[in-house]
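Take this structure, written in structure tokens, and hold onto it; I'll ask about it next.
For this depiction, one protein chain was excluded, whereas all remaining protein chains were kept in their positions.
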Amino acid sequence: MRPLNVNIEGIIEESPSTRTFVFDHCFEAAEPGQFVMVWARGVDEVPMGLSSRNSITVQKVGEATSKLFELKIGDSFGLRGPYGHGFTLPSPGEKVLIVAGGVGVAPLAPYAEACQASGAEVRTILGARSASELVFKERFSEAGLLDITTDDGTEGTKGFVTMILEGLDASEYGKIAVCGPEPMMAAVFNVLKGKGEVERAEFSLHRYFKCAIGVCGACCLDPYGLRVCKDGPVFSGEQLLDSEFGKYTRDASGRRVKI
Amino acid sequence: MRPLNVNIEGIIEESPSTRTFVFDHCFEAAEPGQFVMVWARGVDEVPMGLSSRNSITVQKVGEATSKLFELKIGDSFGLRGPYGHGFTLPSPGEKVLIVAGGVGVAPLAPYAEACQASGAEVRTILGARSASELVFKERFSEAGLLDITTDDGTEGTKGFVTMILEGLDASEYGKIAVCGPEPMMAAVFNVLKGKGEVERAEFSLHRYFKCAIGVCGACCLDPYGLRVCKDGPVFSGEQLLDSEFGKYTRDASGRRVKI
Amino acid sequence: MYSLTGLELKNPTILAAGVLGTTGASLRRVALEGGAGAVVSKSIGPEPKKGHPNPSMIKLDCGFLNAMGLPNPSYSEFKGELEIARTAAAVPVVASIFGGSAEEFAEVAEGLLPGKPDAFELNVSCPHAEGYGAAVGSNPCLVEAITARVKEVSDLPVWVKLTPNVSDITAIGKAAEAGGADAVVAINTVKGMAIDIESGYPILGNRSGGLSGPAVKPVAVKCVYDLYAALEVPVIGVGGVSTWEDAVEMIMAGASAVQVGSAVYERLDVFSEISAGIETFLGRKGYGDVKDIIGLAHERV
Partner (left out) sequence: MYSLTGLELKNPTILAAGVLGTTGASLRRVALEGGAGAVVSKSIGPEPKKGHPNPSMIKLDCGFLNAMGLPNPSYSEFKGELEIARTAAAVPVVASIFGGSAEEFAEVAEGLLPGKPDAFELNVSCPHAEGYGAAVGSNPCLVEAITARVKEVSDLPVWVKLTPNVSDITAIGKAAEAGGADAVVAINTVKGMAIDIESGYPILGNRSGGLSGPAVKPVAVKCVYDLYAALEVPVIGVGGVSTWEDAVEMIMAGASAVQVGSAVYERLDVFSEISAGIETFLGRKGYGDVKDIIGLAHERV
């Protein structure tokens, strides 16, 4: 598909570095965890999870995201998608554990809401560097239980999400959904592996995307060649066992880069 | 569409110069009067009316038709279509007059049958040079009344179809369908015009076809530029009033040629 | 009214050469019923030509393949058709012409003058006629000489239609410009072929032909974009245009007007539809005129 043109209808300052852009197109059929390619015209096109059917939530980290931060209500950008596979929805009554770090909240907030709507019991562990960087606290707490951790202790438990996770009985949860910076996800992966629960968990991965439609091969994971853009971005823990996940990624040229 | 490959399942000798080729593809939705482009591979591709949903009836006149006459059961040829607009079907109880000359029987036999099936009352005037050139006598007589004329008087009335037509009360017929050599159709047209009935009649025209899909412009009629392949090949008498019909046609280069 | 190389067009959509352009009546119908802002005739040459054997055109999934082989009744027969088109069409009627040499082009142009065409379009780009079309159109020197020669025999605007089947279309465009072309038209069909796998026969009577329709639009947009950057004269965009969005894309690439060929397959009034769509788009976006968006993509960096 060619990029859709979407107009910005609202901009929400979620944290000093994070904004939600609400736009005038609704991806009715999008599953939580699917992503779109966001085209900051004249600059770059980058992947973003859908933080709702008509919004993305962007952390400013470089050129494209800075360009997006220059946009105002009424401005437009390009969007193609939704692409990829989202998180698996729970059955009614099932317990769901969500582990979200940083801007990993973007795909997980709609997932939490969808889980609640489908009658599941949701518990979220939400981590960030500090209180001001916590995003979607309300959305998660309205969807169920919420534990907060901050690296600097400005809110919730001081430390990492794994500290809460270690104290939980992970076997209670039918679904475990994880998204955040890869070192954080790798730590969660290891904790769950230690508990023998990793196969049931799902992780939303970040890799460098070019085509985003499963053709170019830029985003393939070792050792099975799974494409993050098309076979993912959400993978089960089982798919990630003994993989490059947590160890290395690749840059735009295809060179390996340590995580 | 690319030409379909069809295999010949039966060959019926209809007259010394005319054969029906029954093939293994059925054009379920074809309307009587629609045509197909018949590809005699390596030679030429020429238009032919469908004489039934899975047959064409071919008069040998030149290169492509001679090539078709060389084919045996089990041989194949190419076919694309059906194209164009067929004859208008009557309402139940309506009276239909069919005027068929020579190989003009091809689209008219299925029309006669369709009329009968839809509860109309069919009468056919069938003309040919001589008795041996009369094609589809049975099909027409099973569908209704049949009058025969031959130029040499070897069967039926000696003379032209117009001789019978002049004696009929054309105003009785809700539909009048005509197909045959253009001089014959022009004569029918004039008789009907004389009776003030030409507007209700329909004529299936022959022009030189190249694309057969309404793009190239080879088959356009003066003075309105109607395309025989797409807007026709069946036209109402009204569409043909004051047109080139009966006066001239064009050859493959687009030059006018007298009828 | 929309002015292009001195012609007044009622809108910037034009019937492409070789499509519904065999008779004057047909050209007129495309103008009156179809809503074209101008019409271009079938390419006319010095002698009557029957063209290639059928199949001469087929529809593919993504476009059309044709090898008509430049059938035409010759200029002496066609000038009457031009007249018919011209007197009743109420839009400019452009005569497309071809020949094997500059002299033949000049002969055909002169021969058609009595039919009073509004402009000439030089077909130096048909990909499937030996010794004609692209056979001359991939040689810049020939293109310049032919253009100059036709400019000599009349004062009418001369458009030169280019083939995309070359390494660098701008070199040919520049040659046309140097020869005095008032506009270039891009693109003619892209060389292509289809084979019937049941029999092994190439489908077209001429074995190979030219690809048109949706498949070639990205190729045409690129050619128009490059020509706009390289030339001074207007570029007329053609290739795969079947909706107003396609037309706007072509105009933003640099086209001053668009021609529509294969899309008449869907509906004759595709011209009205496209020009209405362009108007609505311009209105919605707050542009005053088509001219405001010609080549817009070149400014977006």
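Labels A, B and C are assigned to the chains in the order they are written; within every chain, residues are numbered from 1.
Following the convention adopted for this analysis, a contact is a pair of C-beta atoms (placed from the backbone, for glycine too) under 8 Å apart; a residue touches a chain by one contact, two chains touch by 3 or more.
Computed from a predicted structure; not experimentally measured.
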Chains in view that touch the one left out, judged over the entire complex: A, B, C
Hidden-chain contact residue, picked from the options C:P73, C:G99, C:G115 or C:P214: C:P214
Touch with the omitted chain, as defined above, among C:L60, C:L113 or C:V153: C:L60
Option from A:H25, A:R80, A:R129 or A:K195 whose C-beta touches the chain left out: A:R80
Option from C:D118, C:E249 or C:E273 whose C-beta touches the chain left out: C:E249
Hidden partner chain, residues of chain A it touches: 1-3, 5, 37, 39, 41-46, 76, 78, 80, 209-218, 220-227, 250-256
On chain B, residues whose C-beta touches the chain left out of the figure: 41-42
Residues in chain C touching the chain absent from view: 60-63, 65, 138, 165-167, 190-195, 197, 199-202, 208, 211, 214-216, 218-219, 221-222, 225, 245, 248-249, 252-253, 281, 293, 296-297, 299-300
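Everything that follows uses one rule, which is that only the chains that are shown with their structure count from here on.
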Most distant chain from chain B, judged by the mean position of its C-alpha atoms: A
Centre-most chain, if every chain is reduced to its averaged C-alpha atoms: C
Euclidean distance of C-alpha centroids - chain A vs chain B, Å: 67
CA centroid of chain A to CA centroid of chain C, Å: 51
Multi-partner residues of chain C (each touching 2 or more other chains): none
Shared interface positions of chain A, touching two or more other chains: none
